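Everything below concerns the one structure shown next.
All protein chains of the complex are present and in place, except for one that has been dropped.
Labels run A, B, C, D and E following the written order; every chain starts at residue 1.
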Amino acid sequence: MGMHQYLKSLSNLETIHRAPGYFKYEEHSVAAHSFKVTQIAQMLGDIEENAGQKVDWQALYEKALNHDYTERFIGDIKTPVKYATPTLRQMLADVDANLTENFIQNELPAEFQVAYRRRLSEGKDNSLEGRILSVADKVDLLYESFGEIQKGNPESVFTEIYRESLHTIVGFVDMVSVQYFLQKILPDLLAENFTNQEELRQITRRITDRK
Amino acid sequence: MGMHQYLKSLSNLETIHRAPGYFKYEEHSVAAHSFKVTQIAQMLGDIEENAGQKVDWQALYEKALNHDYTERFIGDIKTPVKYATPTLRQMLADVDANLTENFIQNELPAEFQVAYRRRLSEGKDNSLEGRILSVADKVDLLYESFGEIQKGNPESVFTEIYRESLHTIVGFVDMVSVQYFLQKILPDLLAENFTNQEELRQITRRITDRK
Amino acid sequence: MGMHQYLKSLSNLETIHRAPGYFKYEEHSVAAHSFKVTQIAQMLGDIEENAGQKVDWQALYEKALNHDYTERFIGDIKTPVKYATPTLRQMLADVDANLTENFIQNELPAEFQVAYRRRLSEGKDNSLEGRILSVADKVDLLYESFGEIQKGNPESVFTEIYRESLHTIVGFVDMVSVQYFLQKILPDLLAENFTNQEELRQITRRITDRK
Amino acid sequence: MGMHQYLKSLSNLETIHRAPGYFKYEEHSVAAHSFKVTQIAQMLGDIEENAGQKVDWQALYEKALNHDYTERFIGDIKTPVKYATPTLRQMLADVDANLTENFIQNELPAEFQVAYRRRLSEGKDNSLEGRILSVADKVDLLYESFGEIQKGNPESVFTEIYRESLHTIVGFVDMVSVQYFLQKILPDLLAENFTNQEELRQITRRITDRK
Amino acid sequence: MGMHQYLKSLSNLETIHRAPGYFKYEEHSVAAHSFKVTQIAQMLGDIEENAGQKVDWQALYEKALNHDYTERFIGDIKTPVKYATPTLRQMLADVDANLTENFIQNELPAEFQVAYRRRLSEGKDNSLEGRILSVADKVDLLYESFGEIQKGNPESVFTEIYRESLHTIVGFVDMVSVQYFLQKILPDLLAENFTNQEELRQITRRITDRK
Partner (left out) sequence: MGMHQYLKSLSNLETIHRAPGYFKYEEHSVAAHSFKVTQIAQMLGDIEENAGQKVDWQALYEKALNHDYTERFIGDIKTPVKYATPTLRQMLADVDANLTENFIQNELPAEFQVAYRRRLSEGKDNSLEGRILSVADKVDLLYESFGEIQKGNPESVFTEIYRESLHTIVGFVDMVSVQYFLQKILPDLLAENFTNQEELRQITRRITDRK
C-alpha cells in the first residue's frame, strides 16, 4: 500500500456534493468546502491571536483541512438517522472510527500512520482550535445556505440550515472570534442586495438621458 | 398535511445522484433509476408469465416504482457502514422503519396511509414479485457499471459493482427470468463494441475510394 | 435481436431533456418524467379507488410507465408543427405508429411483441386509466413549470405551460381525482413561498438577540 | 413587435443541444454549431476563391449564419420521421415555411422582413454558396461525431453519423473545396492520436532517468 | 501544418466560458458569443443600410465572426490587469499580435495566410463595420448581464457590466443603428417581466373558477 492511493482519493472529494436531495443553484463539493472551512478557520485564528489568545496554527490548519476526509468511506448519513438514538449515534461513531483505523493501518505506509491517525480523528474537541473548527464549519454552511436564499431558492430547507448554523455559532459566543463574526461580518451579509432590478432602470435612465 | 408535499418530493429524487464519490461519465438520479428498475421488472415479469408463473402485476409495479423513495430521508449510507455489525444493520433498519412510519403518519393524509405503508416498506421479500425486484435492481446497477467500463472509466470500483451485481443475480438462478437474462441478454451486452476506432478508418477508406 | 437493446435504450431516455430551447433552472429527463407521471398516476388511482371506482392497476402502471418511450425514435416535434393541420397531425400519428410497429417487429423477440404493442400504443384513451394518464402527464408538467416560476424564471413560456396544463386538467373535472387535485393539492402549491428572504432577517434577529 | 424579441431568441439557440437521446462526452448547442459552420464555410469559400471561383461572400456568410435559426420553432424532428414518405416530407417543409413566414410577418418590424425572409429560407440551394453550406454543415457534423469516437464513445450512432456525413460530402466532390478537404484535411483528422497512454510511460522514463 | 488543426480549434472556443469567477445562471461560451455578435452585427448592418449607409457585408461578417478567435491562445486577462498602465497595455497588445502572427505563419498553410491575417487582426477600427462590431460586442454583453439580473443574480458585477456596456454603446450614438437600439430595442428589454408570480395566481383563479 502506498500514498498514491491517498493522493488519488483527494479527487473523490471533488465528486461528493453536499446536501444531496435538494435543488440548488450552486453545487459545493467536499473538497471545496474543506478549502473554505480552512480559510475561515485561518481568519478566526487571526482574530483570536489578535485578541491575545495563543493559537496552535499547525493544529488549527490540520483540523480544518482534514475534517471531512472520512466522508469518503462513511457516506452521507442524514441527520435524523444519525441522531435517532444515543446508542445508534455511538455505534455509527464506532463504525466511523473502525473504518478510519482500518484505512490507516491497511492503506497508509507505517511512517504516516501516527500523523493521519491524529488528522482523521474527530477534530471538534474542546481546545481553542477544535472550537474554531466547530464555528468555521458552520460559518461555511451559513454562507452556503445564504447564497441559495439570496438567489431566490424557495426550498425551506435552506432557511432551516441557516437557522441551525447560526444557532450553533451563537453557542460559542464566549469566543472573541464569534463576537467579531456576529458584530462585524453578519450585518454585512444581511445588508447584501437580493436583486439588482431597481438599480438597472435607474442606471439606464441616467446613461441614456446624459447622451 | 397533504399530498402536495409528496408530489413535490418526487423532484428531490431527481437531485440525488447514485454512487457519489466516484468519477463517472454518466450521472444517474434516483428518479431515473426507479424508472429503469420498473421497466426491467416489467420485462422480467413478462418472462415469468410467459413461463407459466402467476405474476401479481400491481404488486410488481408498486414494489419497483417505490423501492428507493425512502432514500430521500435516509440518505446514502455506504455498504461497509451498513453491514459493519448485525446489530448496527438492525438498528439502521429500525430507524429507517421509524422515519418512514413518521413520514406516513405526519405527512400523508389518512386515506393514503395504508397504501403508502405497503409501498414504502421493504419490497424485496420472498414473493415472486419481491424476488423480481431484487434482480431488477441489480440488473440496472450492472448496466450502469457496464456503461462506465465500456466508456473507459478506469476506476476499479465499477468492476467491483459489476461483479457484485452479477453475483447477486446469479443467486436467483432458479428463476426463469434470471436464466433468460444470463442466456439471452448478458451475452449481447458482452458482445458490445468498446470503441469504434478501427471501423472509422475502414469506413473512410471505403467511401473516399469509391468516389 | 434481443432485449439487451431494449434495456440499453432505457438510458437514452435519461439523455433526452424536456422543453429544449428555453432557459431552465432545472432539467428534467424523459426517464425522470416517466417516473414522476407513474407516481402521480398511482396517487390519482388511490383517490379513484377510495371513491369506489374500479381501477385496473396493471393497465394504469403500464400506461404511465411506458407513455413516452417512443419519444426516443420520434423526437421532440413542437406543438405548432404537430397541430398545424389535421392531415399533418394524422400523418405524424401514422408515422409514429409505423416506427413503433417496426421497432416491435424488428427489435423485440417474438414472445414480447404482444405486450409491447399494447404498452407502446397511445395510452390516453377513454378508459379510467387512460384518463388518469392524461391528467397525471399534465400534473407533472404543471409542477415542472411551477418550479421554474417559483425560482424566478422570467421566460413567459412557463406561464403558458402552467396555464395550458391546468386547462387540460380542469377538462377532466368530472373525475373525483381531479376534484381532489383542485381542492386539496393546488391550493397548497399556490401557498408555497416564493422566497425566504424576509424570514432570514427575522431568524437572525431572534437568534442573535437571545444570546 | 420589435427586434428585442429577436435578440433574446438568440439565447434560445444556446439551450438547444444537438443529437438528443444519445450519451455524449461533449454537448454542442445550435448556437455553437452555427458559429462553427460559418467558420467552415468561410474556409471553404477561401479555397474556392483561391481556385478562381467567384464567391458571393455576403450570401455565403448569411446562409451559414442563419441556416438553423428556425430550429427554434420547428424542434428536432428525427430523420426517420422526416423522411417517412415524400408527402409527409413536403407537408413538414410547408409547415416550416408557414411558421417561418408567420414569424417574419408577426414578430419582425416591416423594415427587416425582406432580409429575414431571405435569411430564414432554405439556404442549401444549387448556387456555389448553397453547395458550400451543404458541405460545411456536414463537415461540422463529421467533426462532432469524430470527437465522440476519438474519446471512446461506444454508441454506434456516431459511426453512422460519421459515415453519413462523409457520404454527403463526397457527393460534392466536383467542388475544389471538397477535394481539398478530402486530400489535405481528412488524412490529418484520421492521423490523430486516440489515446496518449503509451507516450506517458516513455516521457516518464526519459525524464526520471535523466535526473 | 494544415487546416485540420484550425477546424479542431473551433471546438476549443466551445469550452471557454465568459466571465469566469462569478456565479451565473447561464454559461456562455466564446463560440456562442461569436455567433450572437455576428447576428447582432447583421441586424445593425440592416439598420445602417436601410438608412442609406453603404455596408461592406463581407467585412462586417468577417470582423464579427472572428473577433474573439485569438482568445484561444491569449486567455482571459482581467480588465484591471490589461489597463494597469499604458505601457503594459501596449506590451500585451504586442504579445497578442506576435502570438497571432506566429499562429498564422506556423499553423496555417500559405494560401490562407493573407485572409487570416486580416481576420485575426483587431476588427474594431474606425470603419463603419469596425464601429458596428464595437457596438454588437457590447449589445451581447448587455443582454448577457441583463439575463442574469432578470433571473435574480445578486452579484453586483452584472450591474457593473450592464452599466459599462450601455456606456460604450451610447458613445456611438451618432450611428443610426445605435439610435435605433436605444429607442426601439432597449425600452422593450426594460419592459420585460422579472417574475411571473402574480400572474400565476390570477391564471389559476380564472381557470378554476370557470370550471
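Convention: contacts are C-beta pairs under 8 Å (C-beta built on N, C-alpha and C of every residue); 3 or more make two chains touch, one makes a residue touch a chain.
Just so we're clear, the structure is a prediction, and the values are computed from it rather than from any experiment.
In terms of the touch definition stated at the top, the absent chain reaches A, B, D, E within the entire complex. Residue in contact with the omitted chain (choice from A:40, A:120, A:135 or A:207): A:40.
Looking at B:74, B:182 or B:203, the residue that reaches the missing chain in the full complex is B:182. What chain A contributes to its contact with the hidden chain is residues 2-8, 10-11, 13-14, 26, 28-29, 31-32, 34-36, 38-40, 42-43, 46, 50, 57-58, 61-62, 65-66, 109, 111-112, 115, 139, 143, 147, 184-186, 188-189.
With the whole complex as reference, residues 11-13, 15-17, 20-24, 72-78, 80-81, 84-85, 87-88, 91-92, 95-96, 98-99 of chain E touch the missing chain.
Touching residues on chain B toward the chain that is not drawn are 23, 25, 146, 149-150, 152-154, 156, 158-159, 162-163, 166-167, 170, 173, 182, 186, 190, 194.
We take it that only the chains that are shown with their structure count from here on.
Placing every chain at the mean of its C-alpha atoms, the farthest one from chain D is found to be A. In terms of residue-numbered contacts, C-E and A-C present the same interface, as over half of their contact pairs agree; the other options in A-C, A-B or D-E do not.
Across C-D and B-D, it is C-D that has more C-beta pairs touching.
Centre-to-centre, using mean CA coordinates, chain B is 21 Å away from chain C.
Between the Cα centres of chain B and chain E there is a gap of 46 Å.
Within chain B, the positions touching two or more other chains are listed as 11, 13, 26, 147.
The touch graph of these protein chains has some other shape, matching none of line, ring, star or complete.
Every pair of chains meeting the touch criterion is listed here: A-B, A-C, A-E, B-C, B-D, C-D, C-E, D-E.
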